[in-house]
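Below: one structure in structure tokens.
Removed: one protein chain of the complex. Kept in place: all other protein chains.
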Amino acid sequence: MRLTPYSRRVFYYETDKMGIVHHSNYLRWFEEARVDVIEQAGLPFETVEAQGLMSPVLSAECEYLLPFMFGETFTVKAYIPDFGRSRFAVIYEVYGEDGSLRVKGRTTHCFTDMQMRPVRIKTYPDIYDVYKQISDAGDLLYT
Amino acid sequence: MRLTPYSRRVFYYETDKMGIVHHSNYLRWFEEARVDVIEQAGLPFETVEAQGLMSPVLSAECEYLLPFMFGETFTVKAYIPDFGRSRFAVIYEVYGEDGSLRVKGRTTHCFTDMQMRPVRIKTYPDIYDVYKQISDAGDLLYT
Amino acid sequence: MRLTPYSRRVFYYETDKMGIVHHSNYLRWFEEARVDVIEQAGLPFETVEAQGLMSPVLSAECEYLLPFMFGETFTVKAYIPDFGRSRFAVIYEVYGEDGSLRVKGRTTHCFTDMQMRPVRIKTYPDIYDVYKQISDAGDLLYT
Partner (left out) sequence: MRLTPYSRRVFYYETDKMGIVHHSNYLRWFEEARVDVIEQAGLPFETVEAQGLMSPVLSAECEYLLPFMFGETFTVKAYIPDFGRSRFAVIYEVYGEDGSLRVKGRTTHCFTDMQMRPVRIKTYPDIYDVYKQISDAGDLLYT
């Protein structure tokens, strides 16, 4: 499995009075990248939702190394280093156009049904397969 | 009926790189004020929702007279100048601590059930009464 | 002058508990499209900023015809119907993938220096030219 890193421009409204992207927005970029990776791997959100599966965030971490300015283009590499029975983790590396690593992050998630009850992902075989493939690809996901 | 205008501090993350509150946030302040007015008038959101009633926004207008800075306190006076069978309008005046009128706005809404089908508000008599009272109070709402 | 309409996916965090895009976000989409149009026409934001020019929003209007859901792709056609000495207006049409017109909007702006003092746009000839060309293209901008 080989994917394209998620990328887009920084929006004006994402900046704050310090002139840089507000730190809360990176969690949103992580979400954008997470959705994109899973979709690129063959799972459009509609498919997941149609099966009544959700993956709420249990925890999030973010390390701010360098700021982003309005108008820059960022690129996110998202990986799934841990993938268990009903939980998984995603790590994120956000790069500037100059190749510099600007932000690092990690989120953990569980799989639940629409009533937020935990479910075992193996009972959703096609969804399981996609996460498994992303996870198995490891560092080679974007090469 | 006599209410207290909605008021709070400006948050840091509401500013943009121009150093002032981003213009999209005023629609959010309008929403905060709208919810607050209706609740002050005796209708907590839970009550409305329990009856399966929603009031989606049909249109919004905003006129930006003077900017707000981080740390300032704003005050919103919201009125209901038009209140019909299945639609209503809300107008907003946002003031700074110095009493200056900074932003003016107007939103229009319809009443719908949870499936977004229009409903006649008279069939929800207690909700009707609250909107009617706010509307009837006119300019005297905050005096 | 012929441009490509601005387009991207709807993000998860742009939805609200009604399950549709929160109405305040359309002002942000308008801004994204406005920046994109001006850049496509040959004016990267850095160029404008380097000349000390800003274009704050004076007013905004939005008409919500049909909602957007998470995962959909939207397309914005932005036009400049009015372009004066120190002011201009932009109108927006937001389309779904099915070609339906979902949201219409209009913003007005003035040109100012970094101290928010109004300036005549003709004193910035290269910037003036770009706005003039977009404005002159009228309805043919995306054909």
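Per-chain residue numbering starts at 1, and chain names A, B and C are given in the order in which the chains are listed.
As a working rule, a contact is a pair of C-beta atoms (placed from the backbone, for glycine too) under 8 Å apart; a residue touches a chain by one contact, two chains touch by 3 or more.
Computed from a predicted structure; not experimentally measured.
Engineer: Per the definition of touch given earlier, which of A:8, A:23, A:87 or A:132 contacts the omitted chain?
Structural biologist: The single option touching the absent chain is A:23.
Engineer: Using the touch rule from the top, list residues of chain A that touch the missing partner.
Structural biologist: 18, 23-25, 27-28, 31, 54, 56-64, 67
Engineer: Please give every residue of chain B in contact with the chain that is not shown.
Structural biologist: 8, 11-13, 28, 31-32, 35, 44-46, 70-71
Engineer: Footprint of the hidden chain on chain C, which residues?
Structural biologist: Against the left-out chain, chain C lists 12-13, 15-17, 19-20, 22, 24, 70.
Keep in mind that, in the parts below, only the chains that are shown with their structure count from here on.
Engineer: Could you give the separation in Å between the centres of chain A and chain B, each centre being the mean of its C-alpha atoms?
Structural biologist: That pair's centroid distance is 35 Å.
Engineer: Roughly how far is chain A from chain C, going centre to centre by Cα mean, in whole Å?
Structural biologist: Roughly 28 Å, centre to centre.
Engineer: Just how far, in Å, is the C-alpha centre of chain C from the one of chain B?
Structural biologist: Those two chain centres are 26 Å apart.
Engineer: Which chain C residues touch at least two other chains?
Structural biologist: Expected reply: 28, 31.
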